[in-house]
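Sending over a structure as structure tokens; questions will come in a sec.
Removed: one protein chain of the complex. Kept in place: all other protein chains.
Note that the chains take the letters A, B and C in the order they are written out, and that residue 1 is the start of every chain.
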Amino acid sequence: MKREIPLFITAVVGILMILSFFVPHQAVSVPADFLQQCAIIVVAFGYVLGGANVLKLNADAISKRQSGWIYKIVLVVSLIATVVFGLMDGEGFLNPGKTSKWIYDQLYSPMQATMFSLLAFYIASAAFRAFRIRTVEAGLLAVAALIVMLGRVPLGALATGWMPPAIQLPTIQDWIMEWPQNAAKRAILIGAALGVMATGLRVILGIERSYLSGED
Amino acid sequence: MTRLGLRVFARLAVLLATLATLTGLAAVTSAQTPDDSLDVTAPPAANLGPAAPGPPLGLTWKDVPNDAGRALELDWKPSPDDEPGRPVVDRYYLERSLAPAGPWRIVDSTVAGTTTRVDRTVQRNIDYFYRVTAAGPGGLTPALSVTGPCRASSQWVNETRWSALVFTVLFFGFVLYFIHSAQSGQMPFVRRIPGIDAIEEAIGRATEMGRSVLYVPGILDIDDIQTVAGLVILENVARLTAKYQTPITVPVTYPIPFTIAEEMVKSGYLHAGRPEAYDPNSVRFVSPEQFAYTAAVGGIMLREKPAAHIFMGAFYAESLLLAETGFSTGAIQVAGTANVHQLPFFVVACDYTLIGEELYAASAYLSKEPKLVGGLKGADLMKIVIIAAVLVGCVLETMGINGFTRWMQTQ
Amino acid sequence: MNLGSDLSIWIAALLTLCIFSFLYRDNPLYKFAEHLFVGVSAGYYIVLNFWTVIIPNMWVPLERAFEGRGVNAARTGAFAVELGDYRIWLAVPGILGVLLFTRLFGRIGWLSRWSLAVIIGVYAGIKTTGFAQGDFVAQVQGSLIPLWTGNIVSSLNAIVLTVGLVTSLLFFFYSREHKGALGMASRIGVYFLMVGFGAGYGYTVMSRVSLLIGRLQFLLEKWLQIG
Partner (left out) sequence: MPHWMERLDRRWIFLVMGLLVLLPLLFPLALPLVVSPRVQGFHDTVAKIPDGSTVLMSCDYDPGAIPELVPMTQTALRQLFDKNCKVVVTCLWNGGPGLVDNVVRSIAAEKGKQDGVDFVDLGFKEGREAVMVVMGQGIANAFPRDYQGKDTRSLPIMKTVRDYSSFPLLVSISAGYPGTKEWVQQVQARFHITMVAGVTAVSAPEYYPYLQSGQLQGLLGGMAGAAEYEKVRNEKGSATRGMDAQSMAHVFVAFCILAGNWVQWSKRKKEKA
């Protein structure tokens, strides 16, 4: 029962969703739309559960004085504070003047952007230390990368500005993006779509059930 | 990539968040307005001055096809005074009623020159009457006749989606057929995948050097199919390391993949006939937090100096860091991921990279699992169909025949 | 140098610097900022989903449903369902949502699978048809182009696109060994894929550098007020 009922639910729901794409009739589209709403709402609960889980794990680590427990206090406090202020601020919690808005603007937003900007540095060092051109394939990749990088900025245009327009870097860059890159992208998109569809089918028919694994 | 902050969530949140991120769904209340109330400014009262426009004519209606009876399309002929440059007609008002004699309510308006509107505020299977009124500085002139009864009905098939239906059914048919035939013992042929040879070679070299093998099954939880593929490949890698008597290290991000990875390595050693050689320390739970995990794996690379690094699964921004650190230690590296954005970094820093689908193909090839092989073969056959469709379609287009392309267009 | 006096900007700037300090090496300042970020973002997503999903999409309609009204006030009755107006039925996702929390209590944790089953079923279905239409049929359809357009350059481009697509697809073909003609084709396909990856690499570099520029612009202009 612990596995059969979920498998049955998944199958019925999944088939109905696929059907609703082809059948506009209300007998199908209304329940399908309702199930979509359900999924959204349950996922929203999932975020809350995720938060609860984070709290539980970190509280454990703190009480056991695991390494770095002092930082975990920072995590727990900031999480609780964000939630408490957010709930106190009410529906317009992101309106100017609210505490949540301040947290968003001064903490969340700058830190998120900075975390990703670190990658600019790592890309440079990886380019130096781990970008090997030893095969034709890697060579093509490198050439395309160099053309695109330089062709997309003013310096590249400046450096080749004296050449005939057809072989200036920005023109070649555009051509690469538009034709060969486009062909490769399409093949990958189509292949990925087939993969997703096959997986979807297996999940709905209960052939693939790895998502149910874990404790019984 | 913006969801990276979320990876700190424990298992379930990530499961849900990833799903939500990848697929996305509705949570919008779509309110229907059945009481015909719509906020359109009341038509301006007639005043003295310029002449009222001539009436629009010939209002016709059509049930909008391929829906659940929620819309009617209305077309009319313009007022004789609706001409560009003549300020006699400003706009048209579309009015609706439940009886031919009224009362009328405005449901929509269009600017002059536009003579078609879709009324999406109707309910199905109710008779409505429509009229259209021309409005201008000189006043309002309703059409001379009323159109109706008009009725929106729902359809059972969305006719614009035949092509999607045909291709989907065809593909599903292929997949199920091949799964069935694989299950009944007719294992279809799957070509050898060069990346697999590269793995064996890497393990061989680690053995020669007397160093260990590092296996990274991606950073996502078990709900991601790439993680599943990575764990399937792990079992075969463990079998090889058992055979060669080379230690293996597997750092894992989430609890469930951790337990599965343990099972996989154990069973690999069992299959190789050396269950006693299994080291319970080889599979390690690290942290679901992306960069903490990356730092830990980097530490293993630098301290334990494995001679082979194998990355198989879902990777994000850390691909760059892992591949670079790994490269600097001089280890042989083999990678595989379906996250296209990360492939360039693996391709340049690894000795061999499984590109996209190849990761799944490798897991099917190694596991001989009917469900995986069946999916792979179904996709293969579908690719032939696609290539044929593309070639035929291009020839037809070149000849100026567009019927096929139009059939492929879905809405 | 005229330092900005606004405390908020100082906080944002110092946190930015804390994270940048990781480039030198891992240190307590970075660890502090990292954990703060993780806590704040987890909290933010909870609050956001609470106020934009749970309240407006479930709680408010449910409240109304208990009063016998719905989104569509003209139709009465707690069970009168119409597209986008689900009334009492919205208790179902509420219950499923609560069931998720059984995971926190070992023994009845299996109940959460029912909620998961609904989510997985919905997404599997939507994804299957969404990809079938958007990425499969639409991309194939977009590839049906005339190979001869009357202009030699654009015709060549069209041929490059078609050859690239077909050979790249053949690279992902597993039912035959890649030998002979198929081997040739898949080789060409790999070349196209590599050019595609190169382009992706270039654009990724561009994005990351832009982010860095953005952070430095913030530090210079908003914080130090230079330029």
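Please note the rule applied: a residue touches a chain if its C-beta (ideal position, glycine included) is under 8 Å from a C-beta of that chain, and two chains touch if they have at least 3 such contacts.
The structure displayed is predicted, hence computed values, not measured ones.
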I'm checking contacts with the chain that's been left out. Which of A:26, A:82, A:112 or A:199 qualifies?
A:112
For subunit A, the residues touching the chain missing from this view:
36, 40, 44, 91-92, 94-96, 101, 104-105, 108-110, 112-113, 116, 120-121, 123-125, 127-133, 142, 145-146, 149-150, 152-158, 161, 170, 174, 177-178, 181-182, 185-186
Which subunit C residues touch the hidden chain?
23-24, 44-45, 48-49, 52-53, 57, 84, 130, 133-134, 138-139, 142, 196, 199-200, 203-207, 209-217, 220, 226-227
Considering the whole complex rather than only what is displayed, give the residues of subunit B touching the chain that is not shown.
1-2, 21-22, 24-31, 33, 39-41, 70, 108, 117-118, 120-121, 341, 411
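We adopt the following convention: only the chains that are shown with their structure count from here on.
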Measure off the straight-line distance from the CA centroid of subunit B to the CA centroid of subunit C, and report it in whole Å.
10
Quick one: subunit A and subunit C, Cα centre-to-centre, how many Å?
4
Each of the following residues of subunit A touches two or more other chains, namely 18, 21-22, 26, 29-30, 33, 36-37, 39-44, 46-47, 49-51, 53-54, 56, 112, 115-116, 119, 123, 137-138, 141-142, 145, 188, 190-192, 194, 197, 199, 201, 211
Which subunit B residues reach two or more other chains?
5-6, 8-9, 12, 15-17, 19, 25, 27, 30, 68, 161, 164, 168, 340, 344-345, 347-348, 356-357, 383, 386
Of subunit A, residues touching subunit C in the complex
2-3, 5-7, 9-18, 20-22, 26, 29-30, 33-54, 56, 68, 71-72, 74-83, 86-87, 90-91, 93, 100, 102-121, 123, 136-138, 140-149, 152-153, 175-194, 196-197, 199-201, 203-204, 211-212, 215-216
Touching subunit A in the complex: which residues of subunit C?
8-9, 11-13, 15-16, 19-20, 22-23, 31-51, 53-55, 57-58, 81-84, 86, 89-90, 92-94, 96-98, 100-101, 103-104, 106, 109-110, 113-129, 131-133, 135-136, 139-140, 142-143, 157, 160-165, 168-169, 171-172, 189-206, 208-209, 211-212, 214-215, 218
For subunit B, which residues count as touching subunit A in their complex?
1-2, 4-6, 8-17, 19-20, 25-27, 30, 66-69, 124, 154-158, 161, 164-165, 168, 171-172, 175-176, 179, 222-223, 225, 228, 256, 259-260, 317, 320-321, 323-324, 327-328, 338, 340, 344-345, 347-349, 356-357, 360, 371, 375, 378-379, 382-383, 386
